[in-house]
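The chains shown are only part of the set, and none of them has been moved.
Labels run A and B following the written order; every chain starts at residue 1.
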Amino acid sequence: IPEVELGEDEVGVATGLAWTPVGGDVLFIEAIVTKGSGRLILTGRLGDVMKESAQAALGFIKANADKYGIKKDFSKIDIHVHVPAGAIPKDGPSAGITIATAMLSALTERKVRKEVAMTGEITLGGKVLPVGGLKEKILAALRYGAKTVILPEKNKQEVMEELPEEAKKKIKLVFVNRVEPVFELALYPEEKKGRTKRKKSS
Amino acid sequence: IPEVELGEDEVGVATGLAWTPVGGDVLFIEAIVTKGSGRLILTGRLGDVMKESAQAALGFIKANADKYGIKKDFSKIDIHVHVPAGAIPKDGPSAGITIATAMLSALTERKVRKEVAMTGEITLGGKVLPVGGLKEKILAALRYGAKTVILPEKNKQEVMEELPEEAKKKIKLVFVNRVEPVFELALYPEEKKGRTKRKKSS
């Protein structure tokens, strides 16, 4: 019964995965939308690559705002992305799809399913590129009680070879080439927005 | 009779706790609100992590402005947070909930109870994360005459094991997972705003 840490599903908090020298870890990426002046605020000791990754995620969402029913005028809001813990430096592009998911959740007020963990670089056009540390990340997702892990299609072979059979049985692995199915899997459906009552995951 | 230093309850000054190489210390975090242009001004030799912590605290408050009855247009005010003494460098995320409390006090004009000391990292979504130096911080709160110390729930076990029994008897320890109860405990009630006459604590 590992479900200790993921907590209740919320708007604006997505479950990412990080590789660290002592193993994989779960990373909660927070996004909020406030009245503002078109700023993207990035906090949590994010390195330059991770900050650019957040810019790419936002670029994709802006360019596809109509498709996702976003009516907000981006020049009149600020989007703030924070990645606790605040004292731990973080970098790399692999949180791209998680940042995009947290942002889209905050913009549409659709909750994120916390038991859907994910890792993958996002491009400005919405492609999902391969990342590193897959085995450790998936094992961390398991420890936290995640039910599904979304991974880049280009990491599929590597994951299938390296991940212990036992782990493969315990968690659903979904491989993607683009970010749209990530949103499908991780976000609550649009029509249920605001009224959904899901079983709490913690 | 240790009540030497906390001073009278005020709007915009919250009692934080710091760890230093020579023991814990009390830190008064000041916040004011002036007419302005949406700026967050941070002074007192704050390091980058502490500045980001203040941004996260403000993000949480902006996103929950309605809930706390804040009617101000954030694009037309500046919020200035200062942490004396000005020559001493400070850093780390553990002042997060104290900064949030000082800000909310300044925005709502509800006084802060100085005898409620606190330490804990705040996330953008309002969660309270564990911090370090607990024993030293609580003893410092005692020395200054604090009556209550608010601490992260995740530090509970560590505090209960390490804190001398004598200290436990002299001060009320409150463990929290989120920031809302911090505001409940530390801020004067909203309805009494501007008319409250409390016994001075110094």
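Here is the rule we use: a contact is a pair of C-beta atoms (placed from the backbone, for glycine too) under 8 Å apart; a residue touches a chain by one contact, two chains touch by 3 or more.
Note that the coordinates shown come from a computational prediction; the quantities given were computed from them, not determined experimentally.
Visitor: Total subunits of the complete complex, with 2 given?
Guide: Copies present in the complete complex number 6.
Rule of thumb we're sticking to: only the chains that are shown with their structure count from here on.
Visitor: Fitting the CA atoms of chain A to chain B, what rotation angle results, rounded to the nearest 5 degrees?
Guide: C-alpha superposition angle, chain A on chain B: 60 degrees.
Visitor: Just how far, in Å, is the C-alpha centre of chain B from the one of chain A?
Guide: So the centroids are 31 Å from each other.
Visitor: Can you tell me which positions in chain A touch chain B when the two form their complex?
Guide: By the definition above, chain A touches chain B via 10, 12-13, 28, 30-37, 41, 43-45, 80-82, 84-87.
Visitor: Once bound in the complex, which stretches of chain B touch chain A?
Guide: These residues of chain B touch chain A: 38, 48-49, 52-53, 55-56, 59-60, 62-63, 73-75, 92-93, 96, 121, 123-125, 127, 129.
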